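Excluded from the complex is one protein chain; the other protein chains are retained at their positions.
Which chain is which? They are A, B and C, in the order written, and residues in each are numbered from 1.
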Amino acid sequence: MSENPHRLTVLKPEGNVPESHQIGDEAAIPVLVTRLGESIGFFEKNLSNALGWARKNSIFQYPFVTACCGMEYMSAMAGRYDIARFGAEFPRFSPRQADLLMIVGTINVKQSPVLKLVYEQMTEPKWVMAFGVCASSGGFYDNYATMQGADRVIPVDVYVPGCPPRPEQVLDGLKILQDKIQHQLHRAATLERAPDVELETKKRSFLGKLLGK
Amino acid sequence: MDYLSPYIPVLVLLLITGVLCLAIGVLATVLGPRRITRIKETSFECGTPSTGAGHQRHSVKFYLVALLFIVFDIESVFIYPWGALLRDLQVEGFGWFAYFEMLSFMATLAIGLLYVWRKGALEFST
Amino acid sequence: MTEPTEPAAPVPHDPLTFDEDLLSAPMTVNLGPSHPAMHGVVRLVVTLNGETITKAIPEIGFLHRGFSKSSENSTWHQVLPYTDRLNYVSPLLNNTGYIMGVEKLIGIKCTERAEYLRVLGGEICRICDHLTCIGAIGLELGAYTVFLYAIEARELLWDRIAELCGARVTLSWTRVSGVANDMPHGWDQLLRDCLPRVLELTDEIDTLLSANRIFIDRTRDVGVISGDEAIDWGFTGPCLRATGVNYDVRKAHPYSVYDRFDFSIPLGSHGDTYDRYILRIEEIRQSHRILLQALDQMPPGPIVTDDWRYALPPKEDVFNSIEGVMAHFKLIMEGIHVPEGEVYVYTEGANGELGFHIVSNGKGKPYAIQVRAPGLPILSALPRLIQGHAVADLIPIFDSINMIGGEVEQ
Partner (left out) sequence: MSQALVDLVREKFPEAVTGSHSHRGDEVVIVRREDLVEVIRFLRDDPQADMKLLRQIAGVDLLTWRTEMTGGGSLASIEAPEYALQKTPQVEPRFYVAYNLYSITRHHALRVRVELRSDDVKLPSIHSLYKTADWWERYLYDMFGFEFEGHPNLQRLLLYPEFQGHPLRKDYPVRKRQLLVPELDFPDLIRGPGPGPGGAGLPMSQTHVGRHNVDPDAYD
């Protein structure tokens, strides 16, 4: 990978890229192991499948709604094309409690730092769905004001085409995301510090010291 | 032991909910990944970097409302047991006494309410 | 951003007075762009004294997609999809507004049947816009069932729109001097069947909200503005009629075939959030009346002019005659040549008067095009509307002006 000045040192997003064994090691290329079963032990495989099943069926979404796709988002959320049938019904308007960042609508240049900050503030495991063509590739707004797709700002897992996509397409995108979550490698509590950040020693309350947090 | 027997289902219920909450809490901390980064620690202000201090002096009005709430909430806490036991008291002949007792308790608080009302502490948007 | 508190003047302290001199620092709250109540595109920095709002600075532009610049580099027909995405809640009203501007520049008349079809589709979209606004008001005040009823009613209407125009939200259905395709066979009976259900749901919402004690307390005399000041701020549409000023473009300057229908314009009296809400419910019923009359008076005839300089020739002519092929090719490749000129055309959008200022230099592309979005002046008056109210009142006020990011920030 040539040293590209524009390349942002992006954390290896644990959520949507199968976790490589050494987090933060640039050289470790996240190889998509063809047969997941052989690479890890029996217990780890079952735990990963169980965790994948639990996480895929209870996605809390953060609806980052900006433009016309919001109308179809309402339809997907409301009674007829109910997204609740797939467990993703509960919108959480705080990145702390959300698993899925749904970018619904156009991301223009002024909105890109906002989108990046919200993505960075989301807690792992996190996934991103680009809802609609404008979020996937800028749509037909190829001009000075519009980012040509949200994946120029943050890594995106699932692209839902359509301007705006019909609610069935959205549910199909959600199914694809759920399959991806199911087949990812989920590991137990990984307390690695992020490579480039060493938090100063936090003043820990009595309970904090007690629980050794 | 038979005196406590009606409470066994409640005990079982408490046990189950306790175990359930504990299990969820422990599982979440054990299985959930924790990647602490500097940006994640900053406060979320709808996507814009937060400005200004986190802790500022709140208006006194909030404190007043909280105080009033506590006063009248405790009052209602005392009324519930009284209401439950009124019938038994009446059987033992203390009915009227208990009734007037509670009436005087509520009268004093009513006077307090009147004072606060006249003083204008209830209008919030001054 | 916290302003320093002024030093309290040394006045003889009356122990019984409350917190006159216990000044606390005004708190600055940032209702940022990515906020559900701000529709994701407006950033409002609100300075609070306790609960009451003292100052609010709106910042917009988070959905500025360069409509004018992109339209100046597309042919006259290619601009249509851009106009859909201005007010994406009632897209056909934008299409009609823009195409009437182009027709006014060319000086061409739309065919009779197409006028009725435009009115039909436009009124259905107006009902959808009001339903979405009412659903949002209900949702953000906690009435989730109102939201579900409104979206269900809108789904029914979107089915009819999908059958008529082919798409649910982004229609691009009008063409110069006409519409893209005719009404499918038996569609008017489908519409007649679904309208009573829509009205039933609207009445359900009406009974749920309009006489609801909590709703009235939250919206009556909240965000009040007088008629003259509203005009000074540039209000039009339901927000202006809520103050009692009778200005509706369909009645003031009857364009298209609106003069053939009898419908009334509901007027409010207080100019507050409750009136803006109740007006929208009333306008749904008026639009329903227009729809029924339009269905009854629907004339037969062509849906687009046969002048091939401006309208695509029918397919059998394109495949069988050389003139058809030439006309078709030149229209697609070069776009229609609109005579030089500058025009401002205004129609009644769902939120107010939607104006297009179009300049043409005789070539295939619009030379300059700017939209008079009904939402922009109303949003600029937001700090004035929420001044002195509690933070909780900010949400219903913002919902009642029904700000649509797409049209305000083009």
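Keep in mind that, in the parts below, a residue touches a chain if its C-beta (ideal position, glycine included) is under 8 Å from a C-beta of that chain, and two chains touch if they have at least 3 such contacts.
Note that the structure is predicted; figures quoted are calculated from it, not measured.
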{"item": "Visible contact partners (per top-of-document touch definition) of the missing chain", "value": "A, C"}
{"item": "Residue, one of C:Thr207, C:Ser264, C:Gln297 or C:Asn361, that touches the chain absent here", "value": "C:Asn361"}
{"item": "Omitted-chain contact residue, chosen from C:Leu105, C:Leu120 or C:Ala327", "value": "C:Leu105"}
{"item": "Touch with the omitted chain, as defined above, among A:Asn49, A:Thr123 or A:Gln148", "value": "A:Gln148"}
{"item": "Interface residues of chain C (partner: the chain not displayed)", "value": "60-61, 64, 66, 68-70, 73-76, 78, 104-105, 107, 228-229, 231-234, 236, 245, 247, 252-253, 332-335, 341-344, 346, 353, 355, 357, 359, 361, 363-365, 367-368, 370, 372, 376-377, 380-381, 384, 409-410"}
{"item": "On chain A, residues whose C-beta touches the chain left out of the figure", "value": "1-2, 4-8, 10, 109-110, 112-113, 116, 140, 142-145, 147-148, 151-155"}
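Simple rule for what comes next: only the chains that are shown with their structure count from here on.
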{"item": "Chain B and chain C, separation of their C-alpha mean positions in angstrom", "value": "45"}
{"item": "Chain A and chain B: spacing of chain centres that average the CA atoms, whole Å", "value": "38"}
{"item": "Of all residues in chain A, the ones touching two or more other chains", "value": "114-115, 118"}
{"item": "Multi-partner residues of chain C (at least 2 other chains)", "value": "32-35"}
{"item": "Residue ranges of chain B touching chain C (in the complex, touch as defined)", "value": "45-48, 50-53, 56-62, 64, 119-121, 124-126"}
{"item": "Of chain C, residues touching chain B in the complex", "value": "1-2, 16, 18-19, 22, 24-25, 27-28, 30-35, 38, 43, 49-52, 390"}
{"item": "Residue ranges of chain C touching chain A (in the complex, touch as defined)", "value": "32-36, 39-41, 61-66, 69-70, 81-82, 84-85, 88-89, 132, 135, 147-148, 151-152, 154-155, 158, 168-170, 405-406"}
